[in-house]
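One protein chain omitted, others in place.
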Amino acid sequence: MIVALIFWAFAALAVAGGIAVFVVNSMARATYALAVSFVAVGAMIVMLHLDYIGVITILMMLMEMAIMAVFMVMFMGMNPALMPMDMTHHKRRSVILAVVVFAVLVVAIFLIPWPARTGTPAADLTRSLGDAIMGTKMLVMLAISPVLFATIVAGLVLANPRGRYDRYGDQLDRRTTDGHPDPDDPVRGGIGR
Amino acid sequence: MTLQFVLLVAAALFAIGIYGALSQQVVVMVMMGIELMINGVLLAGGALWWFLAPTPDGQTLLLVILAAMTVEMAMGFAVATVVHRSRNSDMTDSATDLAG
Partner (left out) sequence: MSSPAAGGAVGAVVLLPLGVAVLALAVASVNGAVNARAEGGAVRDGFAAPVRETARLIRQQRRTLPGADSLLWRIAGAGLGIAAVLQVVVIPFGDVTFADLPVGLVWFNAIDVLLWALWWLLGWGANSTWSLVGGYRFLAQALSYEIPLMFALTAPAIGAGSLRLLDIQAAQQSVWFVVWMPVSFLIYVASVVAFSSWGPFQSAVGVDIGQGVLAELSGIDRLLVLGGRYAVLVAGAAFSVPLFFGGGSGPLLPGGIWVVVKTAVVLAGMLAVGRMVPTIRPDRLAEIAWVIVVPLVLVQLAVVAVIVAVNGGAL
């Protein structure tokens, strides 16, 4: 009973947070409303006995939202709270489509004859996940890792404003008189490269 | 706390996400919509795992969803940065020429 109530509370929090993202008119509040929604979902996932996945979801999403807020402020360049304006388009069509999708999903959820439960959960689910990704399901992780690595590289290539030719000009081995590298950086890094 | 109830919550999150991804003009807000959609998928995955087939394989699938989320965020920010740098704008409407 108590478990069910807690679960309901998290469910309400997740949905309310999700709605708030597109209702509030402050960048920070929108971002952290989404963070609240994610934390609630993470908590629900923990209640579905997926401790590791749930906590890792909370961890990842809090981090992402902290960074996302920075990007929001950086790109918006103004404060919608001070200058209210509507940053939306096709609002009507979007609402209709969202409602239709929701209706279809609800119908599906209640009409599909869900199969009976098969298999039993392992005693230590976190360990069983570890065994799976280091054993039979290793290929999945092996496939993900190059994708993630490619993402890092591609992200850097896209976002990095200055390559080494911008930093050193034509002479990549440019040195100061005392033999240190001499890049044309606005701010030098911590180890003087 | 039944399968149907959890799936209902997931569907609601997914629908809100669709609304956000379609209606917002700011790239970062569009990304928030997409995040909410993946959020719903993650929750639905967790529910289907626990109520239908609680084997280790399903947990791996959830890890894949998390990884997809990460890639979405990283590439989204990178592209948003490039668009912002080259056009001084972060609105999707000013980048319609990127459509294929």
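We just call them A and B in the order they show up, numbering each chain from 1.
By definition in this document, a residue touches a chain if its C-beta (ideal position, glycine included) is under 8 Å from a C-beta of that chain, and two chains touch if they have at least 3 such contacts.
Note that the structure is a prediction, hence the values are computed from the model and not measured.
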Shown chains contacted by the missing chain are A
Using the definition of touch stated at the top, determine which of A:Met65, A:Ala98 or A:Ile144 touches the missing chain.
-> A:Met65
Residue among A:Ser26, A:Ser145 or A:Asn160 touching the omitted chain = A:Ser26
The listed residue (A:Tyr52, A:Trp114 or A:Tyr168) that touches the chain absent from the view is A:Tyr52
Can you list, in ascending order, the chain A residues touching the missing chain?
-> 26, 28-29, 32, 35, 51-52, 55-56, 58-59, 62-63, 65-67, 69-70, 81-82, 124-127, 187-191, 193
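One rule holds for everything that comes next: only the chains that are shown with their structure count from here on.
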Just curious, how far off is chain B from chain A if you go by their C-alpha centres, in Å?
-> 8
Tell me, which parts of chain A touch chain B in their complex?
-> 3-4, 7, 11, 14-15, 18-19, 21-22, 30-31, 34, 37-38, 41, 44-45, 47-50, 52-54, 56-57, 60, 64, 67-68, 71-72, 74-76, 87-91, 93-95, 97-99, 101-102, 105-106, 109-110, 114-115, 117-122, 125, 128-129, 131-133, 136-137, 140-141, 144, 147-148, 151-152, 154-156, 158-159, 161
Enumerate the contact residues on chain B facing chain A in the complex.
-> 1, 3-9, 11-20, 22-29, 31-33, 35-36, 39, 42-43, 46-47, 49-57, 59-60, 62-64, 66-67, 69-71, 73-75, 77-82, 84-85, 90-91, 93
